[in-house]
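Have a look at this one.
Only one protein chain is missing; all other protein chains are in place.
Our next item is subunit A:
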C-alpha cells in the first residue's frame, strides 16, 4: 500500500509493484530465469557431468534388446545423471540442456522477429494513407489466415541445407507468425493518434516518424509486451512440432521436439526417454504462459487474469483502493 501523500508511482514502478504481488507470476519468472540460465550454461553443466550431447556409448545399451539402456531408470548413474538415449547411448542430460538452447533460443529469436515486423507494419498501417492501410491490413489478414505449420513446412523444405538450421527455423516462424501483433498495434495506434497529446505534437510540426517514436510507441508497449510474452510459449511448441515432423533443426543437434520424435515409440520400453523432453517442454510452456498472464495483469489491472491463479487480484485491488483513499 502506498502512502497517499506520495505522488503516484511512475509506469514502470507501478508495473513492478503490481507484478510483485502475483506469486504465481513470480514463481514462473523464477523458473524461466532458471531455464535461461541452464541453456546459457549448457557447456558448463555438461562439463561438470563430464559428458557431451553427441558421443555414442554403445556399451551402455543392450544391443540384443533393440538398444534399450542397460540398468534401471534408463541407465541413470553418477556418470549419466538422466540416463542414456536408447540405441545410441548418448547422454540424456547433455542432450536435454543443449536442447534447451535450441528450444528457447529459437522461440525468443522468432518472437523478436514477430514483434519487429508487427510493430512496423501495424504503425505504418495506422499512420499511412488510406491505400497503405488497406494494403497492409489485407496482407495481415492473409498472414493470420495462413496455417503457420503448413507454411513453415513448405518454407523449410525448399531452403538449402547449408543455411544454419536454428537461425532458419527462427526466421521462418518469425516471418509467418506476426499477423496478430500487427493487428493489435494498428488498433492501439488508431486509438492513440486521435488523443489530444498526439494532436498537439502534430500541430507543433513534428514529423510522423517522431510522433510514432516518441508519442505512440510508449503507448503501445503494454499490449505488445503482453502479447509477446504469450508468443514465446507458442513459438516453443511450433519449433517442437517442426522438429517433431523432421524439418526443424538437424541431427545431431539436439532439440526437445526432436527428442520427442525419437522417443515416442519408446514410451513403454524406456519411459524416461519420453518423459524428460516432454516434462521440460511442459514446464517451460506453463511457466512462460503464467508469466505472460502476470505481465498482462500488471500492465492492465482492469483486465482480469485469464488464468485466475495466484494473480493476487484481491491484494492488487486493495492496494489500488488504499492508494486512492
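What we mean here is this: contacts are C-beta pairs under 8 Å (C-beta built on N, C-alpha and C of every residue); 3 or more make two chains touch, one makes a residue touch a chain; residues count from 1.
In this section, contacts and distances are computed from a predicted model.
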{"item": "Chain left out of the displayed complex - its UniProt protein name, from \"3-isopropylmalate dehydratase large subunit\", \"Signal transduction histidine kinase\", \"ABC transporter substrate-binding protein\" or \"Oligopeptide transport system permease protein OppC\"", "value": "\"ABC transporter substrate-binding protein\""}
{"item": "Given A:86, A:99, A:166 or A:233, the one touching the chain that is not displayed", "value": "A:86"}
{"item": "Hidden partner interface residues of subunit A, rising order", "value": "54-56, 58, 61-68, 86-89, 157, 161, 246, 250-252, 265-270"}
